[in-house]
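Could you have a look at this structure, given as structure tokens, before my questions?
The complex is shown incomplete by one protein chain, all other protein chains being positioned as in the whole.
Chain lettering (A and B) follows the sequence in which the chains are written, and residue indices restart at 1 in each chain.
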Amino acid sequence: MLGTLIKKEITETILDLRFVIATLLCLVLIPLGMYVSIKDYEQRLGDYNTAIQQYEQRARGDRYDGGNFRAEGYRPPSPLCVFSSGLKDKINMRVKTQFNGNYLIENSSQDDNLQAVLFGKIDFTFIVSTVLSLLALIFTFRTVTGEKENGTLRLIVAGSVPRWKVIFSKMLGNYIVFLVPFLLSFLVSLLFLNSSDVFSLFTLPHVAAIFLLLIITLLFLFCIFNLGTLISVLTHSSVVSMTVALFVWVMLALVVPKISPMIAQVVYPVRSRQIVNTEKAMVCAGIEEEQLKEEAALYKKVLIETGVGVERAFDDEDEGTRRARDTYNSKKGPIFQKYQERINEEIKRIEDDYTNKRNFQAAMAANLSRISPVCCFTYALSEISGTGTAEVSNFSKRAQQFQETVKQNIYDHFEFERYANEYGWSGGYRTEEGFDAGKVPVPHISNYRHIGLAGALSVCWMDIVLLVLFSVLFFAVAFVSFLRYDVR
Amino acid sequence: MIEINELTKRYEDGVLALDHVSYAVAPGEIFCLLGANGAGKTTTINILLDFIPPTSGSGTINGHDCNKFPLKAKKYVSYVSENVQLYGMFTARQNLAFFAELAGKTGLKKKDYDDVMRTVGLPEKALRMRLKHFSKGMRQKLGIAIALLKDPPAILMDEPTSGLDPTSAQEFLAQLRRLREQGKAILMTTHDIFRAKLIADRVGIMKQGRLVAIRKKQDFKHADLEEIYMHEMQAAETV
Partner (left out) sequence: MTWRVIFKEILENLLSLRFVLSLVLVICLFAASGFVFVGKYTDQSADYWRETNKNLAALRERAGALYEVAFYEQTVWREPKLLSLCAEGFEKTLPNYFRFNVFTADLPGVKGRGNFALPHFSDIDWVFIISTVLSFVALVLTYDSMSGEKEAGTLRLMLANTIPRYKVLLGKYFGAMFTLAIPLIVGLLVSLIIVIPSKDVTIDAVAWLKILAVAILSLLYLSIFVFLGIFISSRSAHSSNCMVLLLVVWVVLVILLPSGGRIFADISSQSPTQVDLERRLDEVGKEIWDNSDKFGKNAGSMSHDLSWPGNNPPARARLKNALTDTANQVRDDHHNRLLAQALTGRNLTCISPLAIYARASEVIAGTGINRCADIYRQIKEYQVVLKEYVRSKDLEDPESLHLVNPDLGTARSWKTISHKPVDFGTVPKFQERDLALGEFLKLTIWDIGLLLLFNLVFFAASFVSFLRYDVR
């Protein structure tokens, strides 16, 4: 009997205009979106490679000149960003290391992205969360009210069919039918993906991630189907259920996602990355000024003590000045140490503070918006695709490591000799004895690993759980309500 | 008042809904059109109201061609439709007022509404009730009230007694009699042979688009209209 009911639901839906439209939309939009995303990824990869090349060229020349050399690390775009563009346009893609230990994380994509700025992104996530969710509601909003108006609901329930079978068959039948065009289009987009040169689909981490993405998408669609059925059960006429379904969609897919970041920004404003970089630079400059003053005072003292004379502070080297400078260099160690530690501390403090605040605000916005399954879905997919906050943290950590590595390999091999007085300073970088900068390869962030499945899941497990909860909730309420539904 | 002249209608899919039908309804006369589903009864009314154009022939109301000068013709007719939901969120009075004003009857007072409600047998307090709370019979009566408010010389009715309970149907027939006394020409389609016998001055029997017989009241007053109907239907088959 359940089978008969499900078969009826399937047949009824297939013969409906809505099914035709849904199939057309899926088959056109999902592969199209995938195609655009692939082109986008290819361009980003191209940009990344070009940026690295340019950096190499610059660095080859510069690395001999301690004063000019800054090692830079670049983040390759996450391959799975074809599924969810997430934060990818704003995500930091480069770290600039510095001698004094201050490293800057910045967005290396320049203003050639005027277009990216002006136009939204039609990626897989967007299509599913906006268009397919609307379709899902259209499929289900009159599943009960329509039958009530036709009079067929009375007929079915008048027979010896238990009500739970009726509602169950409705939930399953509609969903199964919808899955067919969806899975078909998903397959087509995977084919596009496979035929792209830059993407190797069949590597294990990718396959696992894509599989997980698919599961989450199916879960999300199931959730919305249940929601539609719930709306149909709670109302008694098609017009009302349609109105309610449409408004629910506007709230969940359009309003909540936009309002929650706004509310979070108002309630808990956070400075931007640029401002933090500026602050770090300012604080470092301030500390360096102090350092300069102390060094100047020490140098002056040494010049006087050695009898060289303050006016010869910056003169060319001869025996006298050489002696003064050597004395000075042997004494400046502690000063240098002290300030270096201070700089490291301050940078860490600012960076940590910023990270905490930023994460808090993002968490607040995210939590506010998790009332909508659309947002849960978007976050989950974005994390798994490597374009979410988990990947940002991942890169930050790697950036810090990179700074430390470069410091060990290169920066520490340069001596910064500086002779200061109250009007200014003169000096520069001198290579350590025996160190040939030319032999050290240009530093890169090598073997960069995007955030793995485990890392992503640890951040978005909440969203997946919520999707499950929502599905169960909608299902349960619809189920119970239908048992007492007035079929007349 | 209402004239049907060689009216023919063939639909795009080839179905012949009306086949050279001719008759007239005079003022003060009730003409009932009987026939099976798809016989062409509703098509006749749809053509008279210019909802669809005829293939050939014409219908006139008060001398005005219904399809060449529809707006002129419609001035003289009102329409009682089958199964009308009306505006559910409006009260009975709002529904009446709207259609009355469309009909050109402005300046109606509360008394007019009360009168018409009484005439069709609805309680006056129903004026303030929203249509979605009306039962089917009440809605049917309100439909008639809408037609009455216009007060035209001709009335077209499409299955007006379908779904009415016996008491309401009786009241409805009484109403028709009063209208006939006022000199109105009434064209009514129906399946209800029993009530057609009670009220009609003339009966037209349609089968598959053709008017196969017209009988006057005296012909069926003492006879079984149903038998006559069945007989005519069979006779039409052999032709």
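In the analysis below, contacts are C-beta pairs under 8 Å (C-beta built on N, C-alpha and C of every residue); 3 or more make two chains touch, one makes a residue touch a chain.
Model, not experiment: these values are computed from the prediction.
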Listed residues A:M262, A:V310, A:V440 or A:A476, member touching the removed chain: A:M262
Which residue of B:L7, B:I30 or B:V77 touches the chain not shown here: B:V77
Which residue of B:A103, B:L173 or B:A236 touches the chain not shown here: B:A103
Footprint left on chain A by the chain that the document does not show: 17-18, 21, 25, 29, 36, 39, 47, 50, 54, 86-87, 90-91, 107, 110-112, 114-122, 126, 130-131, 134, 138, 142, 146, 238-240, 242-244, 246-247, 250-251, 254-255, 257-259, 261-266, 269-275, 358-359, 361-362, 365, 378-379, 382, 389, 392
Residue ranges of chain B at the interface with the undisplayed chain: 42, 46, 49-52, 71-72, 74-75, 77-79, 81, 83-90, 94, 98-99, 101-104, 143, 146, 150, 156
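Simple rule for what comes next: only the chains that are shown with their structure count from here on.
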Chain A and chain B: spacing of chain centres that average the CA atoms, whole Å: 70
